[in-house]
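Only one protein chain is missing; all other protein chains are in place.
Right after this comes subunit A.
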Amino acid sequence: MAASSSPYVTLISNDGFEFIVSRDAACVAGTVKKMLDPHSSFAESISGRCTLGTINGVVLEKVCEYLYYNLKHKDEKDVPDMEIPPELCLELLMAADYLHV
């Protein structure tokens, strides 16, 4: 039960990379938020570990960067756009669609 209240959660890519991010940041992504919802009693919500089988490490790293970027600029106006490397944009787009961010 300790995991469900920890301020950090782990996101795991399909090639085994683990990203430990703050719960607030992780919940920017709608899909992850639902996974971690304490009322859902999903395995993820209990263990605090989300395995994202469709996303590889490189893309997930960028996603994590975005999660923090989003959190940082939450209430600001005229936020500068985050840099997206062109070679990643399509994969990242698929991941963003899956994660609802």
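The working rule: contacts are C-beta pairs under 8 Å (C-beta built on N, C-alpha and C of every residue); 3 or more make two chains touch, one makes a residue touch a chain; residues count from 1.
The criterion applied here is as follows: contacts and distances are computed from a predicted model.
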item: Options "CMP/dCMP-type deaminase domain-containing protein", "DNA repair protein rhp7 treble clef domain-containing protein", "Spermatogenesis-associated protein 17" or "Cell cycle checkpoint control protein": UniProt name of the undisplayed chain; value: "DNA repair protein rhp7 treble clef domain-containing protein"
item: Hidden-chain contact residue, picked from the options A:Ile12, A:Val58 or A:Val101; value: A:Val101
item: Interface with the undisplayed chain - residues on subunit A; value: 63, 66, 69-70, 73-79, 81-82, 84, 86, 89-90, 92-94, 96-97, 99, 101
